[in-house]
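Every protein chain except one is present and positioned as in the full complex.
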Amino acid sequence: MKYIEEFQDPELARRLLDDIHATVTRPWALMEVCGGQTHTIIRHGIDQLLPDQVELIHGPGCPVCVTPLEMIDKALEIASRPGVVFCSFGDMLRVPGTGRDLFTVRAAGGDVRVVYSPLDALRIAQQNPDKEVVFFGIGFETTAPPNAMTVYQARKLGIRNFSLLVSHVRVPPAIEAIMQSPSCRVQAFLAAGHVCSVMGVGEYPELAERYRVPIVVTGFEPLDILEGVRRTVRQLERGEHTVENAYARAVRPEGNQAAQAMLADVFEVTDRAWRGIGVIPQSGWRLSERYRDYDAEHRFSVTGITTLEPAECRSGEVLQGLLKPHECEAFGTTCTPRNPLGATMVSSEGACAAYYLYRRLDVAPARLEASPVA
Amino acid sequence: MPDTTLSDTTLLDITDWTCPAPLRDQPRVVMGHGGGGAMSAELVQHIFAPAFGGEVLAQLGDAAAVSLGGVRLAFSTDTFVVRPLFFPGGSIGDLAVNGTVNDLAMSGARAAYLSCGFILEEGVEMALLARVAGAMGAAARAAGVEVATGDTKVVESGHGDGVYINTAGIGLIPAGVDLRPQRVVPGDVVIVSGAIGVHGVAVMSVREGLEFDVEIESDCAALGGLVDAMLAVTPDLHVLRDPTRGGLAAALNEIAAASGAGVVIQERSVPVPAPVANACAILGLDPMYVANEGKLVAFVPRQHADAVLAAMRAHPLGAEARVIGEAVAEHPGMVVARTGLGGTRVVDLPIGELLPRIC
Partner (left out) sequence: MCLAVPGKVLEIEERDGTRMATVDFGGVVKEVCLEYLPDLKVGEYAIVHVGFALQRLDEQEALRTLELFASLGMLQEEFGDPWEAAANANGYPWDNEAGNEGDGEGELALEARQ
């Protein structure tokens, strides 16, 4: 695919790596925010190719990892109701709620469907006027505009049997929460490129300044990741802490204004709980007053949910880089990708699952278990 | 392992998604148990194997190699639940025939006779059934196998997906042929017969509204002839596997786990057609996990590798055969890929179904 393969070129990767190796003089801890970036790093084995002094801490930028357990339980409750068609992105079906998951719900007769786009869910609503179609609206700022447009379309076309279960999260407050943790080790961020395609880079200079961390807007192909690391390391070595755009082909400083306008209309900022971290103020979006009637939480009043997060799970510490996955007592024993205790083991992009998947070569456990597909 | 999978045409039928993070102590069967991954294996290990016992089943091969009256036979069964029944390049009929023919071929046997059992949903149109039967007949003739016996049952409307087909087959295993994972040794060369991910993407395109410049058709095909050509070079191949549901990754993992050998793959050598790679990129899928219906992966003793590869390339179904890696003594039971950039990644067994991602 054009503008993908070119950014996977091994020769150019070599040059970027050489430059990084030549620049690094001491240890640095970088966090890549987006799960998609974590995916690329694992997929191509990039972290093994970087100098040992460069540590990549996998950030909380994965909707699977951070969607609160309570929201999953609400989703399961709604999906269980007769007459409901529950639609979701594939990522979310991996997530166990308290005692069950979307597949258990389906086995018991629930209509659960995976879709590629929220517009597919809207189409299902149009084609099934006798059903209530609910779409699980998770994701960061990249996914919020598609979800917003879908609700906007629903209203415009007068489609009433459609609603959105919203659990959107925002990156800048997450960065802030991570930096505010007293024992935080993160010294720089690779910002999520596609989030910035939508939102621009305006929210980051203040963070870079306040916490004195370089923030480099980074893309998703191997060369993009390497370039993000290269620029970040160079800033760190020089004692700088500014915002750079290493993904200029897809990110403009102002972002996508049309998308931002739609977000401002359809959503409003709210406090949001992040699994493994806790409530981060102003870190989420919910449907605005004008669109509240399309909110699935209102349409299906969901009460009486008891949420039980396993006590041994230490994802929060892992997400902030305070704990390495294999340092957790439960890692590889009571907590594995097949039987995850917490967020970071659930998704293949979560730090614990990622560690499990590729660090096994070094750690070599007695018994190998299957993991989610990387 | 014994094939507990549903027809893998539903690999990317999104209503068949299985749970990749299953809960232990499941009181009920869930879709994941039909996925061909770790959950299916658990079903066999905890329910079927203890109930049935038997040495042959314990081998957990795709086809069973049995001795009867001094003759070595391969015996296999496969069941197909497909939506849609017809897809680009094939149908449930082709799959039902070739699925079992290929299971037998992976034991080195030429399928001689098949049985087929139909479970039909009341209300299925006769014309549709005739089309399916016609497709099966054509596939059987192409594969050189005869449908010798069969059975038909009808279930009430609403209790099925139209047409379910089970086929079982037998064939003679040639003398000197002993194909099973336990024969793999470090140094064996891993060869794939052609491009991967084609079948899954062909079916997915119908579902996801993807269109292609040149339509992607399923690679569904009978592999008996290709296997014969390979065995003609030497009967001493070590193991063959057709990477259906779960893709190349599942097949390699099963072999690695059963053999105790490690497997190293060079990612850049694994042939993936550009449209397949691009379709997977759009949906967030890894081609290594996408189903194939007319491909095989072979572990070949090093000294025979060149000759076997040449024989494969001389056969129409092996024209794009490639060496993709080797068996090693390191990381026993684990499949590791050397990435295009020179890093490494573990290629794991899928737990259940392949799910598209947005992340």
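A few comments on the model shown:
The first chain written gets the first letter, and so on, giving A and B; residue counts start at 1 in each chain.
Quick note on the criterion: a contact is a pair of C-beta atoms (placed from the backbone, for glycine too) under 8 Å apart; a residue touches a chain by one contact, two chains touch by 3 or more.
Please read these numbers as outputs of a predicted model, since none were measured by experiment.
If you put the hidden chain back, the residue from A:28, A:86, A:103 or A:116 that touches it is A:116. The chain not shown here is touched by just one of A:256, A:270 or A:339, and that residue is A:256. Considering A:220, A:291 or A:356, the position touching the chain not shown turns out to be A:220 (whole complex). Taking the complete complex into account, A:197 is the one of A:48, A:80 or A:197 that touches the chain left out. Residues of chain B that touch the chain left out of view are 209-214, 274-275, 277-279, 281-282, 284, 357-359. By the touch rule set out above, chain A reaches the unshown chain at residues 1-4, 6-7, 12, 15-16, 18-19, 34-37, 61-63, 89, 116-120, 139-140, 142-143, 145-146, 149, 153, 156-157, 192-195, 197-198, 201-202, 204-205, 208-209, 217, 220, 223, 227, 231, 238-245, 248-253, 255-256, 258-259, 262.
Heads up, the rule we're going with is that only the chains that are shown with their structure count from here on.
In terms of their C-alpha centroids, the spacing between chain A and chain B amounts to 33 Å. Note for the complex: chain B touches chain A at residues 14-15, 17-24, 26, 28-32, 37-38, 208, 249, 257, 274, 277-278, 281, 283-284, 286, 289, 331, 333-334, 336, 339-351, 354-359.
Per the touch definition, chain A reaches chain B in the complex via residues 1, 4, 8, 10, 13, 34-36, 39, 42-49, 62-64, 89-91, 93-96, 99-104, 106-108, 113-116, 139, 143, 222, 337-340, 346-347, 349, 357-358, 360-361, 364, 368-374.
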